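Of the protein chains in this complex, one is absent; all others appear in place.
Each chain carries a letter (A, B and C) given by its place in the written order, and its residues are counted from 1.
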Amino acid sequence: MTNYVVRRLLIAIPSLLGISVILFTVLALAPGDPFEELATNPAIPPDVRAALRASLGLDDPVWTRYFSWLTAMLRGDWGYSFVSRVNVDQLILARLPTTLAIIGASQVLALAIALPVGVMAATRPYSVFDQVANTLAFIGFSLPTFFTGLLLILLFSITLDWLPFVYRADLTSTGWTWWGEQIRQSIMPVAVLGLFQGAAWTRFVRSAVLDVIRLDHVTTARAKGLPEGSVTLRHVVRNALIPVVTLVALQMPTVFGGAIVTEQIFRVPGIGSLLISAILANDTPVIMAVTFVFAGLVIFFNLLADVIYGWLDPRISYS
Amino acid sequence: MAGSTLASATASPAAARPRVTPGAEAWRRFRKHRLAVVSLVLLSGIVLAVLVGPLVWTLPVDEIDFSAQLQSPSWAHPFGTDDLGQDILARVLHGGRISLAVGVAAMLVAVCVGVLVGAIAGMSRGRVDAALMWLTDLFLSLPELPLLLLIIYLFRDGLGQIVGPEAGVFIMIVAVIGGFRWMPVARLVRAQFFSLREKEFVEAARALGASRPRLVVRHILPNALGPVIVAATIDVAAAIIAESTLSFLGLGFPPDIPTWGRLLFDAKDNLDFAPHWAIFPGLAIFLTVLTINFIGDGLRDALDPRRVL
Amino acid sequence: MSEALLAPSAAPARDTTPLLDIRGLKVHFKTDDGMVRAVDGVDITANRAETVCVVGESGCGKTVTAKTVLKLIDMPPGRIVAGEIRFEGRDLVPLPPAEMRKIRAKQIGFVFQEPMTSLNPVYTVGQQIAETVRQHEGLSRRAALDRAAEMLRLVNIPNPQRRVQDYPHQFSGGMRQRVMIAMALSCNPKLLIADEPTTALDVTIQAQILDLLDEMKQRLGMAVLLITHAMGVVAEVAQRVVVMYAGKVVEEATVEALFATPRHPYTQGLIRSIPRIDRAASVHARLEAIPGTVPSLLNPPVGCRFAARCRHAMPDCVAAEPPLREVAPGHKVACILYPEHRP
């Protein structure tokens, strides 16, 4: 198994490089200029903007910019953002905790919903519980997140005024009050994302469990006199987990990527909104850094998914 | 040791029952899924409304009438009006055509490319599979928006001359949304192919001399269809939502073309004063997506022979 | 065939109540097309240390009967409509699930037909056997694994200590069936129900499994209820035979009586349709098959269900269902051709 992992890691390096080349050319060719604001201000003479572009190397040919970016990258210097002139890694690290907190919590909520509901719905097929759970799941992931986000704001922030809808990463209070405020302000974004994701996963868990529940070895387990609970848990869920765990592992990169739309609506200063503002301002170093980390995570979690698959299912052998 | 008795013809039902074609069987099973049937009726209602609607409901789509700003639903304007006094019902009907067309077309692109890549990766071993999976990983990690900026910037003028501005944008939007949705389908199909490829009936078909493409098309693909259909239905929904996100960033259709997504985003700031403006397009998106998902679920039950009802 | 087997009514005299006594069992399944009466009044008994074979074509209800004993059928759509299943005198039908669980594997072991899919692929063989033992005898993990290894040795699986850590996919079909048997007997049950244990195996392995079952019976003294559609298997291991057709028992007899003097036309047809090696050279006749098809269980024909295919069919056959009557000591048949034997 270990040399399989090593082999996969070795393959990952060229693929990451390949991805970075394509990413960089895409960004370099895409139109747009980080100094949009300078343009409309007549007081700023045009040659200042030209000097600014030159000083940041925007006018060099693509491949020289790529190599300078790559060599800087390898030295651990992720370059600094054109727009905010801050080192990119500082920018990302500042926003990482918020993204992990909100998006991470929503994924946990999604799993906390999907696993129990999915299993119970599958173990009682076509019961009332199953029908209700199924219909709610459908409604859950048919509602676009931005629509539910707006409705929640309208309901809880504006009419009822219970929850703040301005997310503030810099809460000044400490101790319990900090936790209280942190929870109060992240309830809505976490709920919107968690419910949407939970609904999709419930359906997936239900169908995975349904596939397993009819297999012969489940009847064998029952014939062994095991209580229904442990038949379900040890024999049905354990086998159904294999596709579910793989799916969850493949979903992890989005935890880093953040939910662009939800972060825009609830103004969560996460990686998603950083990526959007960077894209709109064509701030190449930031986009490159975020997407490069994202690509690395995608490859890493793909590998992790395969390893978990092998670990969970003994039939899979890695030569 | 005496061989086992050859049981006489198994209990085949008496001749009285008509020979059931697979299609009819699938329809019978589909009919059992009540919600799917209801959704089918509802969806065809929506599609009909969107196609015939603009002919029946003749109010012009972009007639600006400042006197009728932000009117709540009334007989003159069943869905109310927006801040330019334009009739929202007409815009929802007209917009529906584009949103649905984008949804379906993007799904088709995603499914076709996904199935193709998945099948090839699934059937071949080693290098081809690894290369295709690398390509999938690459697309998974590409940021959708800058690529979209690039494609629109590169092709809009050229395409615009050939097929006209609106069609040009339509093709581009479908290509981009579709072009970013095929990876999950490809991965799904590949996994299906890996498991189906080992199955006895495939070896049996190969033993009977079936060529590889025939194996794929006639034997493996129909079995892999179930999850692909479910993924396809999810893709239509995701495509409609993606189109509306694009219109939020103004990258989608030109501003004067009302799609559901654009309507919803134009309305989002007036949600607390003129909720009707956002609710109807939002409802249209929701209902369409919900019905498509239910139909997908019904189809999967109908087409999956293993699924006992 | 070892001598002991052939002694008729070798059951110990002192306890005459049968170990397993199924009386008038009816199991129906609700389907879209209506109520399938898979088992429609079945009486089967099995005594200690006795091998009873239930034989019949596919779809005659033998597997449903076997599974209903341990309530392994899905209810719904299945439902026990009528009848009793007495095990050591106690009726299992009304038992609540908690009680039923104490019976399963502890009192009655079960071996399934498909060894390839009957074991859970993600656990080692040892773990799966140990699980049964720990459930019923509360052994520690270590002790249960030793018992599992012991059971594997018992079913002649080579170097059991190491194999106990292997996964199902590392065993051949025959080996897996041995594991299933080991698992079924791991708690020393009084009755073993085997549902066509050898159908999925090729002939050479089949013989080994049947010998193993026999050996287990000698050593552990448990009764065996063996479901099969192969008359050869019946001849090999059975002491008493029950022939089922279309959800009902049509004939019951000792194996010698059944093969020597088959009474029910269906049993006769079955025996005639066995290709005989010894006579093959001399008799150049086509193999005989029973004409017609098995009746639908949705709306079974009135009277004797075999009537449509029976050579001796008479008007009375269709009038009423022929009851299962004893026409000779220990030999019952459900056919009006034979007068009842008055001992």
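The working rule: contacts are C-beta pairs under 8 Å (C-beta built on N, C-alpha and C of every residue); 3 or more make two chains touch, one makes a residue touch a chain.
We adopt the following convention: contacts and distances are computed from a predicted model.
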Check: Any idea which of "NrfD/PsrC family molybdoenzyme membrane anchor subunit", "NADH-quinone oxidoreductase subunit C", "Hydrogenase-4 component F" or "Peptide ABC transporter substrate-binding protein" UniProt assigns to the chain that's been left out?
Finding: "Peptide ABC transporter substrate-binding protein"
Notebook entry, point to check: Of the chains that are displayed, which are in contact with the missing one across the whole complex?
Noted result: A, B
Margin query: For a quick check of understanding: of B:84, B:101 or B:205, which residue touches the chain that isn't displayed?
Written below: B:84
Check: Which listed residue, A:86, A:233 or A:316, touches the chain dropped from view?
Finding: A:86
Check: Which listed residue (A:7, A:124, A:267 or A:315) would be found touching the missing chain in the intact complex?
Finding: A:267
Next item on the list: List the residues of chain B that touch the chain left out of this view.
Entry: 62-64, 66, 69-70, 83-84, 149, 153, 157, 165, 249-251, 254-256, 266, 268-270, 273
Next item on the list: Determine and list the chain A residues touching the chain excluded from the picture.
Entry: 31-53, 55, 58-59, 80-81, 83-86, 91, 94-95, 157-158, 161, 164-166, 168-170, 264, 267, 269, 273-274, 277, 280-282
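In the analysis below, only the chains that are shown with their structure count from here on.
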Notebook entry, point to check: Farthest from chain C in C-alpha centre terms, which chain would that be?
Noted result: A
Next item on the list: Measure off the straight-line distance from the CA centroid of chain A to the CA centroid of chain B, and report it in whole Å.
Entry: 23
Checklist line | Approximate Å spacing (C-alpha centroids) for the pair chain A, chain C | finding: 55
Next item on the list: Could you please specify the touching residues of chain C with respect to chain A in the complex?
Entry: 70, 72, 97, 101-106, 110, 112, 114, 117-122, 131-132, 135-136, 167, 169, 180, 183-184
Next item on the list: Flag every residue of chain B that touches chain A in the complex, lowest number first.
Entry: 35, 130, 134, 137-138, 140-143, 145-147, 149-150, 153-154, 187, 234, 237, 241, 244-245, 249, 264, 268, 271-272, 275, 278, 282, 285-286, 289-290, 293-294, 297, 308
Next item on the list: Flag every residue of chain A that touches chain C in the complex, lowest number first.
Entry: 215-217, 219-228, 234-235, 238-239, 242, 312-315
